[in-house]
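What you see is the complex with one protein chain gone and the rest in place.
Order of writing sets the chain letters: A, B and C. Residues in each chain are counted from 1.
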Amino acid sequence: MIIVLKPNTSKENVARVEELIKRKGLDTHVVNGAEMTVIGCIGDTTRVDPKIFEVDSSVDKVMHVQEPYKLANRAFHPEDSVVDVSGVKVGSGNMAFIAGPCSVETFDQVLEIAKAAKASGANLLRGGAFKPRTSPYSFQGLGLEGLDILYKVKEEVGLPIVTELMSAEYLDIFEEKVDLIQIGARNMQNFDLLKQLGKVKRPILLKRGLNATYEEWIMSAEYIMASGNENVILCERGIRTFESYTRNTLDLQSIPVLKKLTHLPVVIDPSHAGGKWWLVDSMAKAAVAAGADGLMIEVHNDPENALCDGAQSLKPEKFDKLMKELTAIANAVGKTF
Amino acid sequence: MIIVLKPNTSKENVARVEELIKRKGLDTHVVNGAEMTVIGCIGDTTRVDPKIFEVDSSVDKVMHVQEPYKLANRAFHPEDSVVDVSGVKVGSGNMAFIAGPCSVETFDQVLEIAKAAKASGANLLRGGAFKPRTSPYSFQGLGLEGLDILYKVKEEVGLPIVTELMSAEYLDIFEEKVDLIQIGARNMQNFDLLKQLGKVKRPILLKRGLNATYEEWIMSAEYIMASGNENVILCERGIRTFESYTRNTLDLQSIPVLKKLTHLPVVIDPSHAGGKWWLVDSMAKAAVAAGADGLMIEVHNDPENALCDGAQSLKPEKFDKLMKELTAIANAVGKTF
Amino acid sequence: MIIVLKPNTSKENVARVEELIKRKGLDTHVVNGAEMTVIGCIGDTTRVDPKIFEVDSSVDKVMHVQEPYKLANRAFHPEDSVVDVSGVKVGSGNMAFIAGPCSVETFDQVLEIAKAAKASGANLLRGGAFKPRTSPYSFQGLGLEGLDILYKVKEEVGLPIVTELMSAEYLDIFEEKVDLIQIGARNMQNFDLLKQLGKVKRPILLKRGLNATYEEWIMSAEYIMASGNENVILCERGIRTFESYTRNTLDLQSIPVLKKLTHLPVVIDPSHAGGKWWLVDSMAKAAVAAGADGLMIEVHNDPENALCDGAQSLKPEKFDKLMKELTAIANAVGKTF
Partner (left out) sequence: MIIVLKPNTSKENVARVEELIKRKGLDTHVVNGAEMTVIGCIGDTTRVDPKIFEVDSSVDKVMHVQEPYKLANRAFHPEDSVVDVSGVKVGSGNMAFIAGPCSVETFDQVLEIAKAAKASGANLLRGGAFKPRTSPYSFQGLGLEGLDILYKVKEEVGLPIVTELMSAEYLDIFEEKVDLIQIGARNMQNFDLLKQLGKVKRPILLKRGLNATYEEWIMSAEYIMASGNENVILCERGIRTFESYTRNTLDLQSIPVLKKLTHLPVVIDPSHAGGKWWLVDSMAKAAVAAGADGLMIEVHNDPENALCDGAQSLKPEKFDKLMKELTAIANAVGKTF
């Protein structure tokens, strides 16, 4: 941390600020310039809140040098993490292909989609049981009944399942039945929930908040990790921008950036990002070419009658064709799956 | 709702889409133009999810005409709502002046600030017991101990209290002790929590999400109202923009817009918005001039040693001076308090 | 400027970076910490491009300490600037009330509006002759004919005129006839035009770009000032945000922030910001309460038949009523006009 003092700060005040810094367990190094005085803070600044210094009347700015996260930081964990989702490995060259309907509707629907997706190469099954909806009047998902359907399909088809948790109330049943617990964009900074996720044994798929910066997103992963669960997969699902033609803007730069800053696997969700099925094909290819560790794609056998987000779902035959093309791209970038 | 069909949609397909609309309980009216066919949907479209139509292969766009909210809508409730916070009325000319420290630290601290704030004209006391922090390593608030301190100060000073709830786990104790339950920006779309707030008897102070649109924000109020609790106060606290000099950008247009769209009271939090104490003065005045129903201002007796956000807190003497100036502005716009 | 080196940078590389800095005319001061090495650059860093250092393989980050602007910087010019617009002083307590139609349509129209606006207290007349329009098929303004109309009205009514310049091609005629040359949001970073504005004698009204940060905006003023013309007035006209209900979001925090960072006058345009006439009243009051040096308000005698942006124009009688109310607010914040 670097603390820039206001011009013409007196020696007494410099000493006072140094004293304040030292009380937090940090060492100091003062740089006296013609137009400014700067104090370098030396030590573990991760655990010190910079706002404590900002408020001092002699302090002009506080600048970060170190990233504020530790457990998720690649600097302290240089190898890629590999997250094991009930036997499916994700990360470090192992790709997750998560497919399934936006919402769980019926057992037959999920079963049919799951079988087709598996045949096309998907290795994880997704389906929403609890749905976060902007309007209280929209379909809110089948809830526990939906979870049961997913679980039965998993037993029949043999694909581990991914589904969204919206409240700590259901954490026990999710831990029992769900192989990869998804936290949605709107709960990325539900800090209370994040802390509780640290206590479960299941891996977590942490979606990026609609306007989260990389650092905020990684800090939310850090919440889970610092609470005891280091099995976190990051999922980019589009950020809000001024463009309203697409639902959100997919940020594929997140792949190389997150791989530099963290060791966690990065999965891309092109279905939610654009909100249109005809964007999924090119964005899935782009994600694989850019080095993603996996994809999360909505597949529905009857999108025109889907209860939710049919507009962004691929039909099984389109998904099958896409998976074949993705194989060629993966080979071109030196990956196999 | 207006549904625009793709160019050259066949009569059969127009009829099929009409049939689909009618199945949702709406009437239809078809407009055949040279370059487009449009279907007007007539009836209560609030409870119909437009995405169901978007996915149809003959549909180009679905356009909303009515707002998707009912209970919060001024069209169906023309008079201003007045929310009663344990005897303090807010709305329709009655102003809330909510003051207090960002975080509850000690009983003596809160007591001293509360007495000073009350003497200056504040009618509600704020203080954070549970603090949403981006980093798991930052001070997270005193929790239930902080709530107890607030409650004791309330009993001694006689100001109803406002504090943030972060988890449904503590809803019972908040209902018992807290006069106005605050929901923070990061939980504005924690839909599960919103539904549970519908069941409590205490009024809710609903802060705007960092990038929420007016409609999304009102829809979150609608969640609470539709679940049974119509006592909601909206609180603008700044939105994220590209400007990084200030923490957030205060959107004062929200005042006239929300007053047109809804009947709920609108309170402004200039302390969090800018994140700098020297912005509070001018923004508080602007908010009152623009017609806000109240202000939420951080006041701290020792900002330089505050555990959280001291940089945005006013000292009691500055708050006192500000309250006197606000009175002059309020008079100039025809309000008294 | 502070340069943070990568962890474990060798002594040779530290020396090499120091050498690089010194070649740019700056002194250096090295801070060696356990986890980082930092070099403080001492001297006039305004004229050194930080990107030159960023690219060095030993450099991790370059952090600014000083603002990159000089002439516009309040630190070097502590008193408020007062800009003289053909006798109308703006800044340091002197307020500009700029009123008139969005587009110049006819001589009679502008004359009628100008007389009414003047009677209500406006001291500058606005009107668009050259109109920046998103579509090539929209009305582009009357051009030079519009400028002539404005000029004739000015001679008849005696109000100095403000109008937008879109191209250096017309700079001579603007310098001759226009009292305050407006540069629109879309040309805020038309650097070529900015340089040419430095050579004219007329003051410049520089609107904020749709997504300009304060620093970028001030740097555009600096372009004009560094080219020779220090008479710049800054005009906030709303920034683009995710909110689509209003055209843009008016950023009133810009008033106290710009007053702290620069010595230039700050004028607010509530008409363009919201794009709706019924937002003008409350936002104009808020701007005056927050300490603006002036307002720019669209007034039209027949908004329903205006050729451009009628939706955001006040009728003369509404403007008259507003001016009276603004007087009361101005008095409440200790200003008179």
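Methods note: a residue touches a chain if its C-beta (ideal position, glycine included) is under 8 Å from a C-beta of that chain, and two chains touch if they have at least 3 such contacts.
All values derive from a computational prediction rather than experimental measurement.
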item	value
Hidden partner chain, touching residue among A:10, A:92, A:106 or A:213	A:213
Residue in contact with the excluded chain [from C:13, C:66 or C:189]	C:189
Which of A:15, A:144 or A:332 contacts the chain that the document leaves out	A:332
Those residues of chain B which, in the complete complex, touch the missing chain	2, 4, 7, 27, 29, 31-36, 38, 40, 42-43, 60-61, 63, 65-66, 75, 240, 242, 244
Where the unshown chain meets chain A, residue by residue	211, 213-215, 239, 241-246, 249-253, 255-257, 260, 273-274, 278-279, 281-283, 285-291, 325, 328-329, 331-333
Absent-chain interface as seen on chain C, which is shown	46-47, 49, 51-52, 54-57, 68-69, 132-139, 166-169, 186-187, 189-193, 195, 210-211, 216, 219, 222-223, 226-227, 240, 303-304, 306-311
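Basically, only the chains that are shown with their structure count from here on.
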item	value
Between chain C and chain B, distance of the C-alpha-averaged centres to the nearest whole Å	31
Centre distance in Å when chain A and chain C are each reduced to the mean of their C-alpha atoms	39
Gap in Å, rounded to a whole number, between the CA centres of chain B and chain A	27
For chain B, residues that touch 2 or more chains besides their own	211
